[in-house]
Each structure stands twice: as structure tokens, then as C-alpha cells.
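Here the complex is missing a single protein chain, while all its other protein chains stay put.
Let's look at chain A:
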Amino acid sequence: MCVSLSLCLVRWSRYNPYYLDPDPSKDARVPESELSPEEKELQELKTVSPIKAALSSDTSSAFNDPLISKFINMMMQDGNKILARGIMTQTLETIKRKQVEKYHKSPAAKREEIECNPYTVFHQALENCKPIIGLASVQKGGKSYQVPVPLTDNRRRFLAMKWLITECRDNKHRRTHMYEKLSQELLAAFANEGNVVKRKHDLHKMAEANRAYAHYRWW
């Protein structure tokens, strides 16, 4: 495998399976006394085994959120991370502005229910968009059937993010900015409304309808 001279392509090479992921957070180091025996073993392993190179987008500050980083990577086009990150921060700002405006204009009784933190809104909205069960195409006897299939966590997260992004890119008015479209869609998903949640429900209904083919799955 050739490595170019100017860039170190270590991250994209296939690491040996025993390489561990880097943990940049400040709380990674815990004193020995507070660990259970299994965790002590893990800690021992960390001192001995090699660790993968850290990404340049990971920070040790507590403001670093892996879910948001993943979403930014998915939104990125042609490697323009600066633009994707800018859109993400503008989206968070817009969500916060809308919620805080609502908060300040509402009477004291209703203020407790309004969620102003854009990060919790984002996390909750993503949760509401994640499908529980998916469909896979299985070929049997010359015909292919849509078979309901359990999904791994990574796949569910990926599907939720993908649906959000495609929904905002394709089905909205051409002249609105991406951050505006995203914030509207996220706020709707937070309230369990909107097109993405509808798509998830449609998938669930299809899976429910195709229940009979569940036995075609062999894995």
C-alpha cells in the first residue's frame, strides 16, 4: 500500500483489529482505586496496546459532541468541512433563537416545558427519527422479497441522519438556507411531527405488513 509523501494516510488505512480508539476527553484518566477488576484489566490493556491516530476534528474540550461531529461529516460535501460545520452551528443557533424567543414571550407557567438547549433538541429529534426495524431485500425462488430485519445501532443512527439530510436537501423550497430547513425539520422531529418521522412510521408499517416473510431471514 503506498502512502503519499505530503499526507499521512494512516487514518484511512485498515488498522489492525487490536488498535484501540483514542479517547480525547479529560475524564479518560481515572485513578486506580475507583476501578472494578474488569476496568483495571482494560486500563492495563490501554497502556500496552497501540492506539489509532486521533482525528483533527476531535477536541479534548467538553464542548466536543461525537454525534454532532458524525452529523457534520455526513452533511459535508467535497471535503468542505468548514462549510458543513458552519451550517451546523447556524442550525444550532437558529434552534436556540426560536426556542428562547418562545420562552421569553410565554407566561411563567409554560416556561418549564420549552426546551431551549439545542443539543438536547438535536439528540431527542434524532432519537425520534431512528427506525426500530428495517427492511432487507432477500431473494428466494427467483423473486425478491422485502423482509423485516433488526437493525444495529450504527445503522439506525445512520438512517436517521441520512433521512434528515436528504429531506432537507430535496423536499424544501429552493431559496431557503440549509440551516433554516434543518432547524425546522429538527424542531418538528422533536415534537414527533414532520416528514422524517412520517418516513420512519411508513417503514415500520411496511415491516409490519411484510411480517409473513420474516422467516426468509436466515441470519
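Definition applied: a residue touches a chain if its C-beta (ideal position, glycine included) is under 8 Å from a C-beta of that chain, and two chains touch if they have at least 3 such contacts; residues count from 1.
In this section, contacts and distances are computed from a predicted model.
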{"item": "\"Metaxin-2\", \"AP complex subunit sigma\", \"Small ribosomal subunit protein mS29\" or \"Transmembrane p24 trafficking protein 4\" - which is the UniProt name of the missing chain", "value": "\"Small ribosomal subunit protein mS29\""}
{"item": "Selected residue (touches chain absent from view) among A:Glu44, A:Glu101, A:Glu127 or A:Glu193", "value": "A:Glu101"}
{"item": "Contact partner of the left-out chain, one of A:Ala62, A:Ile82 or A:Ala109", "value": "A:Ala62"}
{"item": "Those residues of chain A which, in the complete complex, touch the missing chain", "value": "61-63, 89-90, 92-93, 96-97, 100-101, 103-105, 112, 116-119"}
